[in-house]
Structures are given as structure tokens and as C-alpha cells.
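All protein chains but one are shown in place.
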Amino acid sequence: MEDNAKIDPSLFQMVEEDESRDREKISGPSLSFGQSVWLRFKKRKAAVISAIIIILMIVVAFGSTPIINNSTLVKSHPQYANLPAKIPGMDAINGLNGKLKQDGKWVDVYKQNNVPSNKYFWAGTDYLGRSLGQRIIYGTKISLIVALVAAFFDLTIGVVYGIVSGWKGGMVDNVMQRIIEIISSVPNLVIVVLMLVVLKPGITSIILAIAVSSWTTMARQVRAEVLSLKNEEYVLASRALGESPFKIAWKHLIPNLSSIIIIQTMYTIPTAIFFEAFLSFIGIGISAPETSLGVLLNEGQKNFQFLPYQMWYPAIVLCILMIAFNLLGDGLRDAFDPRGER
Amino acid sequence: MARYLLKRIFYMILTLLIVATVTFFLMKMMPGSPYANEEKMTAQQIRIMNEQYGLNKPIWVQYLIYIAGVFHGDFGVSFQYSNQPVSTLIGSRLGASVQLGLQALILGVILGVIIGAIAAMKQGTWVDSTATVISIIGKSVPNFVLAVLLQYYIGLKLGWFPIAGWGSFSQTILPTLALCVGPLAETARFIRTSMVDTLSSDYIELGRAKGLSRTEVIRKHALRNSMIPLVTLIGPYAVALMTGSMVIENIFNIPGIGEQFVKSILTNDYPTIMGVTMVYSIGLVIILLITDIVYSLIDPRIRLAGSED
């Protein structure tokens, strides 16, 4: 209180208008939706690393096309059959130096089979002497193709179905929902299997089968969101102004649906990868001499006891692919929906 | 309630009818003959066989006969196991699949709830991160890969459990473990999210304001509220277990439906494929109906009033 007396009396004057006005500025820059999603996504290290891994895998898998193709992969080299991994400079590490554990001892299989010493198979070879590394890269490409095409169908069929069902409402919606209900009362796998029985097993059939069975979740989620968006004021306004439904869908619905669509797509992809591997593994999907991760696992499993690397390598690649997509999906979900902040 | 149930059952039957119809015509479209060694049969033999299986009748009559049969639990006769009715074939294999599925479901859900709840309570700590890693790995590693690894390393190398076969309880352990990982991971994720949500809700805060301790609030209010929605996952779990059983039963050589299904597909045994398809669909629609009823019983907010979704 005492020091109040010392205050400069000139301070007891009204503040000029403009002086007070400029203090009213908003502190801190405001971020657009996309910017804040990106900022939140960047903070999730696991998701960022997953995205990098996925990009690398895509680059390697598709970039290999000129070098690794089906015709090089079907050629067998019996003299190189069942060789373990041998990587230059890894001589000290058992398992990566061409040695294999046989009866409890590490034996140099390359020497045993008189393989030229300058021949290296980074991931070993299979029972026909084909490079396992090349086959894994090719298999990864097949898995990615299956996944991406399935995702594409998810996006087109699922999103369009969901938007139409939600937007039309009433009878149309009712019928469309009943159809989804019926489809989802049959296990996906059964649909896939039936289609594979009818169509000829192969990549196209698998993609088609997965596409037919996987879009319902997307359609349901999109519909639910459209139902609530439909009554948002800005949508009502454009409807009242007589904008065409297509324009409304494109201008208002799709941007607002983008987060669910992206997240759901990210979950469709690992499911599709799993399905391909699963079907090929039990022998009703892609089958030899074609190559996919499922085929490799199927072949590797037969010799697992003696040549564990033949299953381990494709299994590791498959798991990394699945984990990366799942983590990316989680990261995107959290980035789009800050409520789930961990 | 009664009206709702009737409506549901009507849709169930409609669904099954559609599934039966679609599978029937798909199988009819299939090229080739049902008989394994047709080349060696004379025209006379084929005619007699066709008559015996009713394949000489017009297709719509065959269809009606099939549908009528399905409603009596008759799925026709297997092409591969001569003269053995598909229903008998499936019936003899149902037990193993159901037991395996239930064991995996119960183990997976219990472990999942524990992991998920602990993760939510220790949100943001290393415990939470560990639980997240477990559930991501469980979700990502295909169960057949895990099955092969378990079979080799735990069954063969360590010799703790039998590596294959069916009959004793110890033989069920490895396949149960391989199969339970999916539901476990899904449950853990679900419970964690749902629990985190519940823990931040107003009624938990009110519980604390009543003077309840953190553990009391979790026990009395949070746990139940976050576990109730778990019921909605039973349908997806059933699907996952059906899928999983196909490959797990194969790896562990278990005489279940999944193993039979794969065998039938590989041998083009169409009546059995159709039969198993129907059994899977019937199983799923019944499970979905029970799920809905159970949900309405344990969550007072849900009333099976009508069709508004």
C-alpha cells in the first residue's frame, strides 16, 4: 500500500483508444485442420517410422520390377538349393555367413555344395535354388498390390455406398443397410473362399474376393458420418441454395469424411495383406510357381525344422509390413482425432 | 422385445436363405463333375449316380430340395466321403472347433481385459507402452505364423506340449494360444480406449467427489462401463476364430470344421463346402442375435425396441 503513493500521478490518465486496441490481437497463430493433423502426426514417432518403412518397402518392391520378375523367379538352380543367407562382410555372424546349424554344429553349406566363393545370397535360397531375397521382394510387391487394390475398392465401393445410403435416407437407406447386414452375417472368409472356388485361384481372384468382402465396414462408417453431416448447417444451407448433391458430396461431405476414410483405409490394408498371406498359406490363394509372402510362408513351413530361415525371413517381412500399417493407422487416427490423445 | 426378436429372426432366416441360394447356384456354376473318377465311369454309371444324387432333375427342383434339406439340417451327401451325409461329417467335427474357439475366446478376452485395464490405469507410463506394443504385435503377427513358431519352439524344441493332434487337454494348449492372440490384442486395445474414455467421464469424477478411492471408482464404475461395449465385439471375434480355425486346425492336425473346409476346397467337395458355409453363417447369425440380447440385458440404456440404428 505504501508504495502506491509513489506511483507517478501521470499514470492516472485514461489510455488512448488505439493504444488499448492493439493489445486485442489474438495471441498465437491459428492452425488449419491439415496443419494441426500434421503437427500431431509428426509427434507420433512410431507412426512416422512406420510411414518411412512403408515408403521404403514400396520403393524397393516396385523399383525392383525391371530386375526381379516372374520369369527370372521361376528358373530353378538346383546347384544352389537350400543355401542359407550369406552377406559379404558378415563372416563372423553365424546364420548370415553361409553357415547353417546341422546336428548342433554350424556347417558352411556354400563350401559343402561347392558354390563359388563370390556367390552371395543375402537371404539364402529356397529348395529350387532361387534367391529367397528376390522372392521376398517380389512377394512383398504382390502383397502390396493386393492391399492397395483392395484399399481402392474400399474407397470406391465403400465410400460411395455409404454416402448414398446416408444421404438418401429413408427406404433406400433401409434397404441398403439390410444388404450390408446380410453380407456381414456371412464371415468374410467364407465369401472369399467361395469366390476363390468359383474363380480361378490367382492374384486377380484374391483381389476381387477381398474387395467384395471388405467394403462393408467402410460403408457403415461413412454412412453414420454422412447421417450426422447431413444435418450440419453448412450442408443444409447448400441444400437450401439448390446445389446439386454431387457438388455437395464433393465440396462438403468428402472433406469432412476424409479422416474416417483415411483411417479405415489404413486398417483395410493390413487386413488385405493378412488375407492374401492366409489364403496362400493354406493353399487356396496364390500358389507356386507364383510367388507371394503367403506362398513363401507355406513353402518355408514345410522345411521349418531344418531350414528355419526359409520361413523366418518372409515371416519377418510380413510382420513388419503388418505392424507398420497398423501403427500408421493408429498414428493417423490419433492425429485426426485429438480426443484420443495419449 | 418380442416384436424385435421376431423381426430379427425373420432377417436371420432371410439372410440364411440368401446365403444358401447364392452358394447353391455358385456351386452349380462350377465346371467339372462332382465325381472324383468320372473318366473311368460309363455313361450308365453316371446316369445311375446322377439319379442317386438327384442331379438329373431340373435345377430349380434341385434347388428346392436343397433348401428344404437345409432347413432340416440336411446338407446333402459328400462327394469325397462316399455316401456320408455332410451333416454327419460336420457334426462329428463341430465339437473340436467349438471347444478350441471357446477356449481361445475366453483366454484371449480375459488376458485382453487385464492388459487393457492396466494400460488405461497406468496411462502414459512404460506399462501402457508395453501393453500397446503387445497388442500391436498381437494384431499384426498372423496367427498361422505364430502357430508354426509355437509348434516348433515350444512343442518340438522344449517339448512342453504335444505338437499336434486332438484328444487330451494338453493337445489343446498350443492351438488355443495361437488362436487367442487375435482376440487378446483386440480386447486389450478396445478396453484400453474404452477405459481411458470412461476414466475421463464426469461420473468417474463424481465418484471421486463422493470420496471413493481411485481403485474403488475403477472397480465400481469404470470397469463395468468399459467392459459392456466389449459384447459388441463377440461377433467379429467369432468371425476371426472361424477364420483362424481353418489354418490353426490344419497346422495342429485337429479334426475340426476348419480343417474339413480347407480339405473340401482343395478337393472340390461342393456339398461339404456349401454345408460348412451354411454352418458358419448360421453360427454367426445366432451369435449376433445372442450378442444383441445380452447387450440389452447388461446395458440398461439399450432397449430392443425397434429398428432405428
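When the chains are written out, they are named A and B in that same order, and each has its own residue count from 1.
Just so we're on the same page, a contact is a pair of C-beta atoms (placed from the backbone, for glycine too) under 8 Å apart; a residue touches a chain by one contact, two chains touch by 3 or more.
Assume contacts and distances are computed from a predicted model.
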Among "Zinc metalloprotease", "Low-complexity protein", "Ring-1,2-phenylacetyl-CoA epoxidase subunit PaaC" or "Oligopeptide ABC transporter ATP-binding protein", UniProt-listed name of the chain not shown: "Oligopeptide ABC transporter ATP-binding protein"
Of B:Leu55, B:Leu212 or B:Leu289, the one touching the omitted chain in the full complex: B:Leu212
Contact with the hidden chain (one of B:Ser97, B:Asn225 or B:Gln260): B:Asn225
Residues of subunit B (touch criterion as defined above) contacting the omitted chain: 201-203, 205-213, 216, 220-221, 224-225, 228, 298-301
Absent-chain interface as seen on subunit A, which is shown: 1, 4, 7, 9-15, 20, 23-24, 26-28
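One rule holds in what follows: only the chains that are shown with their structure count from here on.
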Footprint of subunit A on subunit B - complex, ascending: 11-12, 14-15, 18-19, 22-23, 26-27, 29-30, 123-124, 128, 136-137, 139-142, 144-145, 148-149, 152, 156, 193, 196, 239, 242-243, 246-247, 250-251, 261-262, 265-266, 268, 273, 277, 280-281, 284-285, 288, 309
Subunit B-touching residues of subunit A, taken from the complex the two chains share: 177-178, 181-182, 185-190, 193-194, 196-198, 270, 274, 277-278, 281-284, 297, 301, 304-305, 308, 311, 315, 318-319, 322-323, 326-327, 330, 340, 342
